Structures are given as structure tokens and as C-alpha cells.
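Here's a structure for you.
One protein chain is absent from this view; the other protein chains keep their places.
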Amino acid sequence: MTNRLCDVVVVGAGMVGAACALYAARAGLDVVVVDRGPVAGGTTGAGEGNLLVSDKELGPELELALLSGRLWTDLAEELGTAIEYEPKGGVVVSATSEGLTALTELAAAQRAAGVETVSVDSDRLRDLEPYLAPGLAGGVLYPQDAQVMPTLAAAHLLRASGARLETGRTVTGVLRGPDGAVRGVTTDRGDLYAPAVVNAAGTWGGEVAGLAGVHLPVLPRRGFVLVTEPLPRRVRHKVYAADYVADVASDSAALQTSPVVEGTAAGPVLIGASRERVGFDRSFSLPVIRALAAGATRLFPFLERVRAMRTYLGFRPYMPDHLPAVGPDPRVPGLFHACGHEGAGIGLATGTGHLIAQVLGGRAPDLDLAPFRPDRFAKEAAS
Amino acid sequence: MAERPRLAVIGAGPAGLAAALAAAARGVHVTLVDSAAEPGGQFYRQPAPGLRARRPQALHHQWRTWERLRGGLDAHLAAGGVTHLSDHHVWCVERESAGLTVHALLGPDQERPAAVHADAVLLATGGYEKVLPFPGWTLPGVVTAGGAQAMLKGGLVLPGRRAVVAGSGPLLLPVATGLAAAGAEVAALVESADPKDFVRRTRALAAQPAKLAEGAGYAAALLRHRIPVRTRHTVVAAHGGERLEAVSVAALDAEGRPVPGTERRIACDTLAVGHGMLPHTDLAEGLGCRLDGPNVHVDDEQRTDVPGVWAAGEATGIGGAALSLAEGHIAGRSIAARLAGTEPDPRAWAPAARARTRTRAFFAALEGAYAPPARWAEQVTDGTLVCRCEEVTAGAVRRAVGELGAGDLRTVKLLTRAGMGWCQGRMCAPGVAGVAGCELAPGRRLLARPVPLGVLATQAADAPDEDTSAQ
Partner (left out) sequence: MNPLDLARARPGTPFTLTFDERRIEALPGQTVAAALWSAGITSWRTTRDEGRPRGVFCGIGVCFDCLVTVDGRPNQRACLVPAESGAEIRTQEGTGHDG
């Protein structure tokens, strides 16, 4: 190859791109990361930084979450403070006994798959979370759930990778050789030659796939977050209602909100989570914000007098079967995908980056990538 | 009452009052929604009634204009054409199929909600002062120039006994002379602009003789109060332990850098500082209105690009009270015509349109002349806080850019927390942008004020209350 610049170009300087860069670099590859915006300018900068196993139903996503959780624990030893890593655990609560039964069944299945779970009786919930509303039916504690500050995590992983960072540079095409194999990317400021390209463009991953002539159905699923005034630590865990799991797995385009409440190291409490499929509509929606506030104050009545200071929105990269695209694209040799993680991209980034580095290096991945195959969706564009 | 079209005017300063009077005179029912206890805005901020000031004009300029506005408002209030809702802090304007709803919090404690429904909304939200950071600017005793003036006009109090007024811009003159008239010793007026820059712009400036006369009046007042004026100078640092004790002032070279050896220490207990104004655009951003740079974009009728939403005054570009009056008047007439289903005739407001054109040109010239020192960001030491709320230093901002890949204001915020605190970056955004070397992008503050979650939550289920109680 002529003018080979590096071993791999990662498209996207969000959390997943940063993790791909880090693990690829540590596997000995020379990496360039390119993004049309700044670091964490897309969904990463609009997220809460969840590293969760609790909201994963059995299957390949849970396996990826468990692998990712282990890798985050390792990374926390070198970068924990800088990225505000907090292994605070998650508490899922249910207001009704039927909901608690369903939650307990899910927890039992998760436990069989290797997730740590602890059932919490109604009268013990407030030992874990003293400000929780009274009268809840019960809950489950997930000690492996953790949190990072996602923008700091992306920035520090990129820095630790030593990869060359090209922000403010837009990828305009994917270069292919006569054999169809990837030769690099074209950008608005010149070409970047490399035998491998990783599509870590998150919600915009479908566009990057399209530049290589392949179909990848990544769609935006809008979410709002409410941020409160700074408080002393009153919410200790990530606390959410059991119906959140159902919302995450739902295929509905309509608005869904389920309360997710957590404190942060910096003081403010973060309140989610809403899900709507409204395209890339950035307009403010007061009804969504109200629903978030109503859910949060039901879980934590003390929040009624606490002020929301800010709200922001982001677009989760949603795929029709709620699984990300991770691994080589059989349709375009040299093209790898690492996108479509919906609302779990921060948590799943480490496992994704690790698996991508393995396949980039020609090694067998630790997890079977078949469920994450990028060509698993029937509709094909001509390549 | 017959079904009259309803206009909600947000802000009872010059722009909002002019619009309210123009619209009410043409059959529109106007609800004037304002955060202060008394109408007037920042420019005509009134002493609290409890202070029973018999000569408030001693603190003001263009008092006769105020008397005309106040008289007109009183007449419309008495006739029922205008409802004045004071102590209403608007946090969001919501656009619904049936019109617009203005959501506010009541009273100084801002814990209870109120809502106003309207067919049209005028955003006359005014502006606030821009202050660029320098070492020591967080010490108690350092206040914004406009803040010192607001406390004087509203509360009839002074921040201290010996003040330095510093920065850049047309506000510094009335602040310095106002503080002196009220009994403060003004040890210096420190303006970074170069008088030669005004001479170069005389044509645009001379087109506004009233403004020049006003300037001459300040010059006489500066002399009368023996206020030393230092142009092409800047405050390089404020000194003190628990509160301000002195400032260091230095001359500026042609590049806008302090000239070594010119530094002088001036003892003072007050520094009133400002570097110009910024428009309040939060409500417009929440509505999805287009901005031009920092300003709400409007057409010749003062319409934003969102149907039913007009804007006037500082929110559409800083230009002072005279421009606000002209824009408000035009907006009020346009709204009255549009709500009546007719096409307005711009000839009807031709004098106001001419005043608008002239005043905008004048302020464009002023803005060119009044500018902070070009190299101000170099003077911000790494240890200086740039974000006052979250206590983020200039060094942290520089590291976010240099080491962590931040390239815009949003990423700097996410990496450092600069702009994430109570003020939501209103105070620090210009400073952070300057230190980071990136563009001052709009903040996209979708909640214009902090709102109790209980208020948001209860309104989730209920229809908003129509607030007609306060008058």
C-alpha cells in the first residue's frame, strides 16, 4: 500500500472510538482517531455514564456487559479518579408486588449468568437509600453497576491510547482498493490511508457505513436528562424503577419515561430516562421533562423542593434488535463496526474496544461476535 | 369581556413597555410578565416603594421618557387593557397547538408556579453584563458595574466607600458618576478603550447628537466629582484576603498588553467592573428561535422565525434604551396588526424604524471602539478561577484544550465543569471561551431558571393554572 499512514483509522472520538483506540494501541497497532466534532461531541457528551449489568436481559448484550465491567474495573486502577469512576452499585425498585416478582425472576436468571444480585426487602430499602419513598414493594441491589463521567472517560482513554487525534475533521468517504478492500478514508482535509477502518460513529454510524456502500440501520432514539442543583450525597446508588428494563427493550417509537435517579461525585443529581424515536429533532419538550420530574419525585420525594438547573438531550444509537454492530463487515474487507449500542455505549465501550482490537490483530475474540454481525439485517444496499 | 387577542410581554423594561403600550392602544390585551417588583427593567430600575424615594430621578437618565412610559402603563392598567404580573420569573415558553404558554415561578422564593396563555409572545428579556476574568475577580467587593448600579437604584445602597470603576463600555460612565453622586469616592475610572478609536468613528457617532450630549454630560460630571479617568488602562489584578483591598492598574500598549513598569496599586474597597453586555436568549432558545451570533434573530417587524413569537430590545442585540424603545414600539404595532389578521403597514412606524437604523449603527460603532484589551486572556493566570460557580481555573480550561482534545465551549464544560453551576455559564462563558481560544457559542439553556422538580412534576398531570390573580 502506498502512503500508509497508520494501521487503523477509528472514525468517531466518542466513548466507543476511544476504547477501540486504547485497546488497539495496546495491541501494538498504530491508530488515528478522526471526528468531525470535538472529543465526545455526540452521544457520549450527552449521556450519564452508566456502566450497567442490571438492565441487561440474558443474552449476548449481558455477556458483553460483564466483559466490559471487568475491563472497566481494570481501567479504573490507572484512570479511576480522572474519569470519576464510581463502583456505586445499582438498586432497582418496584412499587408493586407483581413488578417485584418479575424483577426477582429477572434477577435470578441474571444471577445464573454470572451477575451479582442481592434481593432487598421493602423494609431494608431505606438502609441502602435513606431518602427513597416509603411503601415500595422491594428491590434488587446490583453491586456491579458503576458510573463514569463519560466525556472525561472518552478524553482520558484517548489520551492514554497515544493515538493521533484528528478532531474537527470530517470523513467524507471510504477508500477501497481494486479488490474492494478498505484503503483508508477521505476527509475534508485530505486522505488518511490505512488497511483498516473502525466505524465508531455512534448514532451516525449508519452514515459512515453508507460511505463504504453498506447498509447499517442505526437510528436515533432521543433522550433527555435533567440535572439538579448541587447536593450533598443523598442518592448513593443508581436507583431506577423496574419498568426501565422493559422500556429499554421496547420497540415502540412513542415516548417512554421511567425514572432513573443517581447522585454524582460533583454534587448534582442526574435524572433520566426518556426514549422517543423522533429522528434528530433537537427541540425542547416540556412534557418529557415533566414526566422525568414526576417519576424522580415519586422515587425520591425530597427532590420536590430541589431545583432542576439544566436539561439536555442526546440521541442514542438504536438498532432494530437492540444489539450493537461489533466486528468485521464481511461485505467490505478491512471495515469494522463498533456502533449502535443504544443507551449502553459507555458501559459496553471497553468490551467492544477489546473485541475490536482482537479481531483487528487477527486473534479470536473472547466473545462470539455472531449476534453482533453488522450484516445481520436483511436489507442490503449495493456495495 | 369580548374575546380580545392576548399578548404576553416578557420583561417590563423599555422594550417590553413600549411594545405593551403600542399593542394595548390597538386593542390587544397585554399581560406584562416581569421578574421585578416594579416595572422599569434594569435601565429604569426603581427604588423599592418601601424606601419612599421622592426624587428617584437623581439616580436616572432620560427620566421624562420614563414618566411617559409609566403614565401610559398606568392608564392601560386602569382601563384593563394591560395586566402587570410582577415577581414572575419566567423559566420556559411553551408552544402548543392552541397558542403559547408562559411558565413562571412566583415571588422571590420562586417555588410556586404560574402560567399565562397567549396568542403571541414578545421576548423583551433584556441583557446582563459581561465580565472577563482577571486574578482576584472573585473577591467580595468586586461587583459588576451594572450590579453596583442596580443595587444603588433599587436599594439605595453602596458597596463600599472607595471605588474603582473599570473595564470597557458605555455603562462605566453613568456607573462612575452615579456612585460618586451617591457619595462614594471614585478613585479611578479605568477604560481599556483608546479615545482615538472614537475619533475614527466620529461619523457614525455624530449621527446621534443626543448621545454625544449625554457623553458631554458625563464628562462634566466626571470633572465635578473629580474622578480620575485612565483610558487605555486595565485592571490587571484585584488584591485582598477575605475581601477587596486594592487593585493594580496598568497602561495598555498598542497590542492590548499591559506595559511593564506602568503598574500602579490603587487602594479601594469596591471594584465595579464590566466589559459590555450580553443578551438574555434562553427563552428564545427553548422555543427554537434562530439566533444570529449571540442575538435573537428578528425581521423588520421584530418577528423571530417561530410563529407567534416576537423579540425586541437587548435580546436582539445590545443597543441601549433608545433602541429598545424603537424596537418595542415596532413589535407592539406588528403584533396588534398580525393578531387582528391584517398585514401591518411599516409606514405607520417609519420614525421608529429610522431611530432603530440610526441607533443600531451608533452602537455598532461604539462596539468597535469599546473593546476589551485584545490580549486580555494572556493576563489570566493559570490559578485564576474562570468559572465562579464550579471554581474552575484557567489552568484546567487550558489543559482540557491542550491535553484532552476540547475544541469548543461545550466540550470544555463537560471536561472541566466550567459553566455547569448555578449560573449555567452566563457569567463565565465569555471568559472560558477566551481562555480556551474557542468561539462563544450560545449556551442552549432550555430551562431559563432553576425550577423545583415538584413544580415540574405537578404540572405533569394538571393543566397549567391560568394566573389572573396578581394585578
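The letters A and B name the chains in turn, as written, and every chain counts its residues from 1.
Everything that follows uses one rule, which is that a contact is a pair of C-beta atoms (placed from the backbone, for glycine too) under 8 Å apart; a residue touches a chain by one contact, two chains touch by 3 or more.
Since we're looking at a predicted model, the values are computed, not measured.
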Just name the one of B:361, B:423 or B:440 that touches the chain not displayed here.
-> B:423
Candidate in contact with the missing chain, chosen from B:157, B:216 or B:350 = B:157
Which of these, B:252, B:365 or B:389, touches the one chain of the complex that we don't see?
-> B:389
Looking at the whole complex, which of B:34, B:129 or B:314 touches the chain that is not displayed?
-> B:129
Hey, which subunit A residues sit against the chain that's not shown?
-> 229-233, 267, 307
Identify the residues of subunit B touching the omitted chain, counting contacts across the whole complex.
-> 35, 42, 47-56, 58-59, 108-109, 128-129, 138, 140-144, 146-152, 154-160, 181-183, 242-243, 388-391, 421-423, 426-427
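In this section, only the chains that are shown with their structure count from here on.
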Between subunit A and subunit B, what is the separation of their C-alpha centroids in Å?
-> 40
Where on subunit B is subunit A touching in the complex?
-> 92, 94, 103, 111, 286-288, 390, 400, 403-408, 410-411, 414-415, 417, 420-422, 424, 444-447, 450-454, 456-457, 459-461
Any idea which subunit A residues touch subunit B in the complex?
-> 13, 37-41, 45, 151-152, 155-156, 158-159, 165, 167-168, 226-230, 266, 268, 271, 283-284, 286-287, 289-294, 296-298, 303-312
